[in-house]
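There's a structure below that I have some questions on.
Only a single protein chain was left out; the remaining protein chains are all shown in position.
Naming follows writing order (A, B and C), and every chain is counted from residue 1.
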Amino acid sequence: MDLGLTEAQEILKTAAADFVRQEYDKDTLIALENTPTGVTPELFRQVAALGWLGILIPESYGGTDRSLTDTAVLFEELGRGPVLGPHFSSSVLGALIVLLGGTEDQKQELLPGVAQGTTVLGVAVTEPNYGWIPDTVQMPASRQPDQYVLSGTKLFVHDAQAATHLLCAARTAPPDNGSGSGISFFVVKANSPGVAIRTLPGWMSQVDEIRFDNVRVPAANVLGDTPGNGWDILEAASMGAIPVLCAYQVGSCQAVVDMAVAYSRTRHQFSQPIGRFQRVQDHIIGAVNHLDAARWTTYEALWKLDSGRDARSSVHLAKAVTSEAYLKVCAGGHEVHAGVGVMREYGLILHTQRSRTLYHCLGDARYHRRRLADALGW
Amino acid sequence: MDLGLTEAQEILKTAAADFVRQEYDKDTLIALENTPTGVTPELFRQVAALGWLGILIPESYGGTDRSLTDTAVLFEELGRGPVLGPHFSSSVLGALIVLLGGTEDQKQELLPGVAQGTTVLGVAVTEPNYGWIPDTVQMPASRQPDQYVLSGTKLFVHDAQAATHLLCAARTAPPDNGSGSGISFFVVKANSPGVAIRTLPGWMSQVDEIRFDNVRVPAANVLGDTPGNGWDILEAASMGAIPVLCAYQVGSCQAVVDMAVAYSRTRHQFSQPIGRFQRVQDHIIGAVNHLDAARWTTYEALWKLDSGRDARSSVHLAKAVTSEAYLKVCAGGHEVHAGVGVMREYGLILHTQRSRTLYHCLGDARYHRRRLADALGW
Amino acid sequence: MDFEVTYTPEQEAFRAEVRGWLSENIPADLTQPVDPADLTLEQYHKLRELGRRLGAKGWLYPTYPQAYGGGDLAVDVVMILEEELDRYGLHLPPYYDSGGRLGGASIFVWGTEEQKQHFLPPIFRGEWRTWQLLSEPNAGSDLAGVQTRAVRDGDSYVINGQKIYIGSLYGCEMMWTIVVTDPEAPRHHNLGWLMIPYDLPGIEVRPMELLTAGGEGGASPGLKHTIFFDNVRVPAFNLVGGENNGWQVATTHLELEHGGGGIVRRNRIVDQFLEYCTTTKHNGATLSRNPDVRDDMVDVYVKSEINRLFGLRTYWLSHAHRPRSYEGPQGSYYRKITALEIAETMLRALGPYAMTNDPQWGPLQGLLEHYQRAAVVGLHPGGTTDIQKVVMSRRIGIGRAAKEQAGRLR
Partner (left out) sequence: MDFEVTYTPEQEAFRAEVRGWLSENIPADLTQPVDPADLTLEQYHKLRELGRRLGAKGWLYPTYPQAYGGGDLAVDVVMILEEELDRYGLHLPPYYDSGGRLGGASIFVWGTEEQKQHFLPPIFRGEWRTWQLLSEPNAGSDLAGVQTRAVRDGDSYVINGQKIYIGSLYGCEMMWTIVVTDPEAPRHHNLGWLMIPYDLPGIEVRPMELLTAGGEGGASPGLKHTIFFDNVRVPAFNLVGGENNGWQVATTHLELEHGGGGIVRRNRIVDQFLEYCTTTKHNGATLSRNPDVRDDMVDVYVKSEINRLFGLRTYWLSHAHRPRSYEGPQGSYYRKITALEIAETMLRALGPYAMTNDPQWGPLQGLLEHYQRAAVVGLHPGGTTDIQKVVMSRRIGIGRAAKEQAGRLR
């Protein structure tokens, strides 16, 4: 038993923390928050140069092939920022979908670019009937000789504005036709004729609507050799991707806790630091408990995945705990900070917005609690 | 708009409070807590002499015919004790069932005795398949010429040990036979051959098992003229009875809050009254919020009932809020009192046990939340 | 008990009068934005004009004496006014005027007859809108620790200092604040309460960018400001409540800020959310038929009902002149904390739809998206949740035999 990081992980953690601190100061993050992509080309190039966009990609495809736990250590530091942009969508979820579902040709075509940051993947699954079960994917892919035609709307897609290629789930067969979910992933260039991507306004960032208007996709762009198994690919990729997303949220929670603890020392009211008041202490303690619950459920899931154990129940547990934790930690942060916490320039609401943006991504807490019960065989 | 008590209610409240304070000191309550009936014949006679057992019963049947709100004012004070015994089962729930469902002869036969305390009603509905929906009543009442034969087990029946007569729900027809629920109430003398009543051991009081072994009940003892409408009678009686039960729990919550506030002043730790610590304050504030939520939802339901308004959603709201409130208020009380609160002689655990005993009675919080949604027509 | 106002025929006749008057005086094209930050200048002017018309009839601050510009109306009748305005999504006053609502009450309780004659009519007739100035960079929860100074100089006070989280869009005519008038005096006895015209030399108003500026009573403001005082000269006449008595004056408006007046308005956002769920289909089925959404709706409804009952209870105590204790801050605390919980429950019920105000996809024209933000921001104005609990504790007498009294309202 050893719950510490390895030396290599400590080095990665330090490098990532240094990068985030140096390149992503608060003003930069505030400026990027409500941009369509959440990142600048220059910043994205820097991350690529550090090798972090290929962290999960095998060396044969230009990556560094590190473990999910290593990847999580990196994303925990990105979450502290919170660094925005398509890092997770492209290099984790997108890369895993291609790795697990793509043909050799598709991997060769897509993954080196992902690792270099020249190819950016966006994963388009959800539709106006929002949800993370196969039935909610209804957009048809009509088969024609040598090509498919996609028409419909994908909604609440993360980071589509930053993507060069969309991994788009569409229906090649009706549900329950005996051959898988009837859903296939299509590799669609974001600049294909008929694709219109639009950032959704509101209290979330880099969440998009994509309209497909008779978009023609070559048949070779169906991901993998087996049409109709798209949902299985998504499920398998999600198992690895979710705890990395959780680790990002753990880093975010840690950042909010750190802000609150610091403020509890420097802010004085009634002639003492506010942190001397038990109510203020309890807001922070509540946040710390959520943070640590998120942290240890997340890292246990990662350990199970990396060591080849059955990790399903742990992954659902981690996501259920972590999505909820980020909401609650932000609430605690706001209680501690009161007025100053809602000033845009202060930076706390970067996290509050992020906690909402990510809450439903790949399934919300309630969804994963139900999946947890299933995974435990009850 | 007037949210105060009437003068008559104030007088009743004072009389009830005086009675409880004088006759039900802590040692008496502790001694009665785990007895089969929760009351002594002498104490029950006193309550009868004060007219309180007939408070809901029309004058023509020997009662004083006061409103549900008046009754609630009385039961709020009884709840402060908490006074145990069959006051609610017999004089509220039982009396309402007879009033709403009984024939004139049955009312004449039963209600004057209930008002005098010589007849004590117990309401036996639930069975090993515990629940408050008609399907869970499965005990058959077999029709024979001039009589019915009851066989089966009623479980978690309140105050059966104190009862002279059981109002026992049994099935005279299968469900969904087109004529009501198929459930009828039978008036069964508690000392009928074949009836065996046993107090259930555990952390609850005056909750019983009743076994019916071929108990013969004259056909005339079916409550009312219409066999099979027993569930409708129960529903109608519950509408009035539930907020009175809630008022009892409100009084209980008030008693726990009062204990906690008093202790916060007299108990010193770290050279000051413990109530100076914000954590202790917050335990009490949480309890006060639950108490007041229970109080006002309960009294609004009572006002709607007494003024002839549609009260269904308010009744469900009150029960959902109040059952939960009593649990939470006791938890807050224990946090404030720590060790001394779990000493039997201190008296707080009288309430903790009571909060559990009553939690499911006539449906728990979850049940009433669902019923609330139905009542609102969603 | 009686949980409802019962109206007499005379009162119902008044309702008819109000209804007619409103239909004539509320412009047909008067709409209000979902996010108060989107209030246009044109909309603002229409609301101010409506306020002046209401004020001319004594209906803007209707419970106050006509002698000061009020309407001398009984509270039951005022509820009719509020109910009828509510049909237009408006209430009294119809724009952000918390300084008038809270400051008017304070002047009414603590001002001299001369001050009442001078200050109340323009407030109550809608000629002034008034901002309250309370928080400072170093004085939030610890409001009595304000540092803005007012030094007596002849017939004037000279003010220097800084106030934050102030006001709304499009300025005001009058402001008031508490200031240190005697730095040597003990805490709570060192303050003055001053009325300050908005356009005096030396006042600088600088906008603050917040997540949203909602959350206060009255129409929500669209923006907050920092206000700097640089040797601002105010007539000594404007000191209300006497020398170094500012904290006493403040107890009146703090009592109102802490919920001491109660609330009888329904929560329109909750009502609209529930209606939305019962009328909107998702995946082919009405949202309210989804068991999870149904449970969420119940959760929202139960909390909202408790808020309604707490507000009603306090309103009755306050208007029936019954003894008040912890009820105001209890209602305020519970409303704030459940607003955040309700927003989270809506987020669970509606998924990411709750976060967008997209014209096509945002539910209720973005009302719910704005509520997500407003529920966070709303935790703090008028006293944090922690401060409400401080006040509750003192008044319940937790840990102390002597219970603190509620602030004077009349």
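Please note the rule applied: a residue touches a chain if its C-beta (ideal position, glycine included) is under 8 Å from a C-beta of that chain, and two chains touch if they have at least 3 such contacts.
Since this is a predicted model, take the numbers as computed values, not measurements.
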Output for the hidden chain's shown neighbours is A, B
Out of A:Met259, A:Leu302, A:Val315 or A:Leu350, only one touches the absent chain, namely A:Leu302
Per the whole complex, from B:Thr35, B:Thr64, B:Gln116 or B:Thr136 the residue touching the absent chain is B:Thr136
Across the whole complex, the chain not displayed is touched by chain B residues 128-131, 135-136, 155-156, 200-204, 207, 209, 268-271, 274, 277, 279-280, 327, 331, 334-335, 338-339, 342-345, 349, 352, 356-357, 359-360, 364-366
Omitted-chain footprint on chain A covers residues 1-5, 69, 261, 264-265, 272-278, 280-282, 284-285, 288-289, 292-293, 296-297, 299-300, 302-304, 307, 317, 320-321, 369-370, 372-373, 376, 378
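The rule is short, and it goes like this: only the chains that are shown with their structure count from here on.
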Chain centres computed over CA atoms; the one at greatest distance from chain A is chain B
Whole-angstrom distance, CA centroid of chain B to CA centroid of chain C, is 42
Separation of the C-alpha centres, chain A versus chain B, in whole Å, is 52
Shared-interface residues of chain B (touching two or more other chains) are 277-278, 282
Listed in rising order, chain C residues that touch 2 or more other chains are 389
